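One chain of protein is taken out of this complex; the other chains stay put.
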């Protein structure tokens, strides 16, 4: 059986997002809060961001999916993330972990490892972050990877088997694995590395697909193809990062299932 | 006497904002901090954001108006909002309450009700939020309303009478009431629901008008007409939400009193 999604997979998921506007509890960082909210609205979802201990679990319990992005932590936010993911697990709400800068900083590395007990459906990071979370000591420079994505495939597979999550390595080629299955996605454009929050946006979009999919592996593949094809469409209209950011949101709003199926390049 | 503003009302208020650049203490959420600051600058005001307990009251005491938006609360922010609104009342500085997601989450619902004791001049929310704050159990989904705006008119009127505030219900038609007077504003464009922070921007702009107006009812009407007419102007230039966001700020910067008076559609 092929792992490649077909146009109907995109059509069913996109229609579900656009028709039901799933509530995505998007616990993300202060740098990308606006752009990830706009990306979720552009694809048709309903974003909400609550990162305090009084409310985070309450919102998680009714969300279509929860996204936990460790970009700009505080002790209060970390505690809220524990509560939200614990509740998400209890309420059977799927959640996605974006381990920003894990491996580069100790506090968040311990937090990310601890959150694994609440069973994320998807973990998405760059090669340095995935390697570090898998237990390899690789570092990374701040939020940027010092590894290319294929260098982390074995680590991703091991992490997927250990955590039960689908693991996504973002890079020039994105890899998606559940420990057994593995697929590479070659879409995207280099300018995406010059705009802040493209990885965080991939995680947010992953949350939107997760809210409407039974299969986290399929949700992850659809999300990464969407990011890549939309990025290519935007790069055809904008050659510099300011206008690219605008064009990206426009293209995400306008994308159709056929565009995604035709534009998809697997490897 | 007609409730409808005339061109001179827009001209006087816009000139006052542009000439005096009132300081707006814009206590808002991390998702829209940037876009609401840019909206305030575009219309001619001077935004500042301070959400800590050490400084929030000090700034409120010298602000032209204070905007309190509950979008992304923390215990520290909630405490700062109490201090700022208490001081605003004491210093006779008008303030506006934006009860984001009130009704959907318990903590902020209690906070919003508690802040009413400091007498906001304007309360602006969507139908679910206004209904919830008025005491009707209606819910809402995260930050989005599950009601159309006219379903909350009676609740808004009751809330206005009880709180002493002018109450604005945002929606396809915006309603403004002080408990006695009621006016509907039909401007705007559906794409505004696909851009994050348009409601929060309406609250920020409401703060700017509040800083230069004697009458909060007039300030609220001017603000909602401005949002709607500017939104229509931007939608004529941009058909997707990324470019719409940019066009909105541009149009807000360029709008003139005559455009607002001519474009206004009341109902």
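Chains: A and B, in written order; residue numbering restarts at 1 for each.
The definition used in the following text is that a contact is a pair of C-beta atoms (placed from the backbone, for glycine too) under 8 Å apart; a residue touches a chain by one contact, two chains touch by 3 or more.
This structure is a prediction, so every number in the text was calculated from the model and none was measured.
Residue A:197 is the one among A:5, A:197 or A:216 that touches the chain missing from this view. Checked against the full complex, the one of B:33, B:65, B:191 or B:240 touching the unshown chain is B:33.
The chain that is not drawn here is touched, among residues B:149, B:226 or B:246, by B:246. For the chain missing from the display, the contacting residue among B:23, B:153 or B:240 is B:23, taking the whole complex into account.
On the side of chain B, the interface with the absent chain consists of residues 21, 23, 25, 30, 33-34, 37-38, 41-42, 46-55, 58-59, 63, 76, 245-251, 253-254, using the contact rule stated above. Although one chain is not drawn, its touching partners on chain A can still be listed: residues 29-35, 71-76, 101, 104-108, 141-144, 193-197, 240-243, 245-246.
Note that in this section only the chains that are shown with their structure count from here on.
With centres defined as mean CA coordinates, chain B is found 33 Å away from chain A.
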